[in-house]
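One protein chain is absent from this view; the other protein chains keep their places.
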Amino acid sequence: MKGVFDLYTARDTFLHRLDPRVKILAVLFLSLLGFIMTNLIPLFTLLCFIILLLYLTRSTFSKAYFALKFVLRLMVLITVLWPLFDQSGTPVLAALGPIKITEPAIWRGLTSAIRIGCLATVWYILMFTTTQRDLVRALVKMGLRYDFGLALAISLRFIPTFGFTIESIKDAQRARGLEFDKGSIIRRSKNYIAVLIPAVVYALRTAETLSLSLQSRAYGARKDRTYMREIRMRSSDLVSLVIVVLLFAIPAVAKFVFGAAI
Amino acid sequence: MYALKMSGVSFVYEGAEGHALDDISVSIDEGEFVTVLGANGAGKTTLAMLSNGLIPHAIKGTLEGSVKVFGYDISKHTVAQLSTLVGMVFQEPESQLFCMSVEEEVAFGPENLAIPRDELFKRVEWALDLVGLKGLNERSPATLSGGQKQRLAIAAALAMRPKMLVLDEPAYALDPVGRIELYALLRSLTEKHGMAVLLMDRDSENILEFSDKVVLMNSGRILTVAPPSEILRDIRNFRAIRVPPPQIFEIASLLNSRLTGVDFSFTTLDEAEAELLSRVPSLPRRGDTR
Partner (left out) sequence: MIPKPGADRSKRMIEMDNVGFTYEAGVEALRSVSLKISSGEFLAIVGGNGSGKTTLAKLMNGLLRPSSGSIKISGAPAESQSIAELSKTVGYCFQNPDHQLFCTSVEDEVMFGPKNLGIGLEESRERMERALSLMGIFSLKTMSPFSLSLSERRRVTIASILAMTPQVMILDEPTTGLDADESSELMALIRKLNADGRTIILITHEMKLVAEHADRVIILSDGHILLDSDVRGAFSDLEILKASRLLPPPVTLLASRISSIGISRDLLTSDEFVFELSRRYGSR
């Protein structure tokens, strides 16, 4: 259950050590690049760069496969379907009744697929190398209110626990003869009521103890809370940040100031 | 000074009919290990939640009487303020651990109190060492065993440097060995660190070994407060609260009522062995004909 939600793999790479704030900014900038680029070659270069970074995360194959298979499917789907809906331009390569496939549409489909690929995979660089804990810390440090950060952290912490509980509830109902995959769609969704209700009851009970527990440990006692672990920007993080900004700024300036076709 | 002093305390939960607590008066000394014994519905959880102010601050109802911890009136101080005096450990280990690492879990309370960073590190190491979880700083609490989870909950409470620890049936889901280990840990807190411990329990088997004082509760009332050796004088004490007596003690009482000419007073295994070995062989034998 845990693997599904937590893509982090403990490794000691440059990307793991990098300040999570720099990583968040880098991912944001790389996504923006994906948006402003419109041509195939620059986008393809960007995708290759992202894939290189993903490779450098040294994530386990199973996690990477799990994460990337959706993206790959999406890219294939876009490439195939795009020309069917976008019929502008010439030359026409094939025509069947009202459907015609044009060459520019194929390129546009491929470009869009690569752009989506960039936008979707770039986040995995962050997820593969940053613990949920550091992610939340970074967000709080970047200005997210502590309460929201804590709520986010608690949700992430309880996702696997909740997953186990749901599995246990499903088992308990299976032991009472309930077959989840049997019957019509309506029947099947109705079956899930037998899981949903106990799960909600469990969640409410957990929330109650949780709230008492938070209060018992002085949650919200003072405005000037301290933090045991602080994220510190080291010189290497700073250098990385500069590189990230340049990586974004150079193509952006080239496009918007000098009108380069990228 | 008393660690906890309740005088004439009654409590009715909002929307409930009967009294959860009914005219309770009890006091606990500093550094004392007190076990509260009672069946389900005796009022143990209510008593626990009063002692750090969760009642009446977080849980509503009608409260009468006065509750003071180390001289502070709980109704006049917030739960957060009281948290430096009273640490709380709940029954369910899972839902009271909400951080993503063991270390953060322990640091959470002191961080809220804005304790300086150097001190945070010290406290976390101290608390983890005390409960035997040293070195597990980076582990996710969800991956710990049941016994470890309860130890972590204790460490998280200890990091606030309270002078009393209140635990609501912390051992109920633990296996027998895990249970004994937990009691031994609590005992060491009173002995080595002078902390008062208020343990809500429904298992009487270990009261003699670990508690200084036992409170017997039934339906929201306190029936008796006495040292375990006194509680273990009359088996009716246990019948009254619907909690099984320690088995060795039960045997002594049963033997006294079944055999003539005996008055066993053993309460521990060693005492039982000694008394039975010295007394029984001299008793008149029944028809050796078999």
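Order of writing sets the labels: A and B. Residues in every chain begin at 1.
The working rule: a residue touches a chain if its C-beta (ideal position, glycine included) is under 8 Å from a C-beta of that chain, and two chains touch if they have at least 3 such contacts.
Since we're looking at a predicted model, the values are computed, not measured.
The missing chain, though absent from the display, is touched by one residue of B:Gly31, B:Gly61, B:Gly132 or B:Gly146; that residue is B:Gly146. When you scan B:Gly31, B:Pro56 or B:Gly178 for touch with the missing chain, the hit is B:Gly178. Take chain B: the residues that touch the chain left off the picture are 39-40, 145-147, 172-178, 180, 202, 205, 242-244, 246-248, 250-251, 254-255, 258-261, 269, 272-273, 276-277, 280-281, 283-286. With the whole complex as reference, residues 165, 168-169, 171-179, 193-194, 196-198, 201-202, 205 of chain A touch the missing chain.
FYI, only the chains that are shown with their structure count from here on.
If you average the CA atoms of chain A and of chain B, the two centres end up 46 Å from each other.
Residues of chain A touching chain B in their complex: 2, 131-133, 136, 153-154, 156-158, 160-161, 205-206, 209-222, 224-230.
Of all the residues in chain B, the ones that touch chain A in their complex are 49, 52, 54, 57-59, 78-81, 83-84, 87-88, 90, 92, 94-96, 98-101, 103-104, 107-117, 120-121, 124, 140-142, 156-157, 160.
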